[in-house]
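All protein chains of the complex are present and in place, except for one that has been dropped.
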Amino acid sequence: MNLAIVIILGLLMLIAAVTALYLKTLSSAVIASGAVSLLASILFLLLAAPDVAMTEAAIGSALTTVVFLYALSRMRGKKKEEPRD
Amino acid sequence: MRLFKARVVLLVLALFIWFLLTYPFDAQELIAGGIAALVIILIPLPGIAVLGEIRWTPKALIYGIAYLFYFLWQLIKANIDVAFRVLHPRLPIEPGIVRVKTHLKTRLGRFLLANSITLTPGTITLETDGDDFYVHWIKVEGIQDKERTKKIVAGFERFLEVICG
Amino acid sequence: MADLLFNIAAVIMMISLVLAMVRLLLGPTAADRAVALDAMTIIALSLIGWIAFMSGRVIYLDVALVYGLISFVGVVAIARYVERGV
Partner (left out) sequence: MEILGGIFAIAGSIFLFLAALGLIRMPDLYDRMQAGTKATTLGTMLFLIGLAIVEPLWTGKAALLILFVIFSNPLSSHTLARAAYHTGVTLGERASCDELAGACGDEEDSA
């Protein structure tokens, strides 16, 4: 039972990671990587490591997403300004 | 006065959350939580005045409890509705965005109303603009503006007017 | 008896996690993917509750609490980015 769930979660995580690599739009890729960290967090919990799972949830799901999106918005701002020059 | 009221409400809220967080609690945990809550309400927090919009009268309390039960009933109805629409082979939906008017004036009342609309059968609050709420409705019924307003917001407004009018 | 019922519930939740994942893969726009991620988060909250029940440790529910708070911030950040940039 537990083993089957671990295997399914691992497969889903792989699929999400590969999706994050191949998606064209960058914001979608960030969302897919958020899904990777969600599944990783559940996996850590199934492996009986609640502290690691909590850290993964906090850093992987919120901090990484916000930092990536902040960087993306900065890039987008630059691109908009360039044609004017 | 309003700020004082807001602080008292925040204190009750903080103590309630602490009580839930340490549910099988003992005396020293409760004392520590009480001290922490007292320190927290002394800090000048931005936007705290919203909480002061709750009324304190006994009537408001009774209406608050009634609102809770009405909300739960609407939530269950909404879910049966969603289940019916999802499982129906031909997806009986006809979505549209409609405008409804509210006459709640306070920010807290509008926040609660928007949240309640989102969790009731077939509607999601999309955008607010002054007194108007723009609501995505999964099956638009009722042509007249008044009819729609009655169907979507009137049930909650009846309670919310008393609680934080 | 309760164990069996909870295990059945966990299997159904795993199926729904897979379905939400399919929407995350297909979704034509970024907003669709964000909706799927939101739904996956809520399903994961329940799954964490099941793990806590099976291992019998209440500390696991704290992970669900942290996750519920944090992922809300993440989804709001995504929405703000989609609208006009953080």
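We call the chains A, B and C, going by the order they appear; numbering starts again at 1 in every chain.
The rule we apply is simple: a contact is a pair of C-beta atoms (placed from the backbone, for glycine too) under 8 Å apart; a residue touches a chain by one contact, two chains touch by 3 or more.
Quantities reported herein were computed from a predicted structural model and do not represent experimental measurements.
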item	value
Touch partners, limited to displayed chains, of the chain removed from view	B, C
Contact residue for the chain not shown (choose from B:L45, B:I65, B:A83 or B:A154)	B:A83
Of B:L21, B:L45, B:I62 or B:A154, the one touching the omitted chain in the full complex	B:L21
Contacts of chain C with the absent chain, listed as residue ranges	1-2, 4-6, 8-10, 12-13, 15-20, 22-23, 29, 31-32, 34-36, 38-39, 42-43, 45-46, 49-50, 52-53, 58, 61-62, 64-65, 68-69, 72, 75-76, 78-80, 82-83
Contact set of chain B toward the excluded chain (per top definition)	17, 19-24, 75-76, 78-79, 82-83, 85-87, 91, 93-99, 114-115, 118-119, 122, 124-127, 129, 132, 134, 136, 138, 140, 143
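As a convention for this text, only the chains that are shown with their structure count from here on.
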item	value
Centre distance in Å when chain B and chain C are each reduced to the mean of their C-alpha atoms	23
Whole-Å gap separating chain A and chain B, where each centre is the average of the chain's CA atoms	31
Residues of chain C touching chain A in the complex	7, 10, 14, 17-18, 21, 24-25, 27, 30, 33-34, 37, 40-41, 44, 47-48, 51, 54-55, 57, 59-60, 62-63, 66-67, 70-71, 73-74, 77-78, 81-82, 85-86
Interface residues, chain A side, partner chain C - complex	1-2, 5, 8, 12, 15-16, 19, 25, 27-28, 30-32, 34-35, 38-39, 41-42, 45-46, 48, 50, 53-54, 57-58, 61-62, 65-66, 69-70, 72-73, 76-77
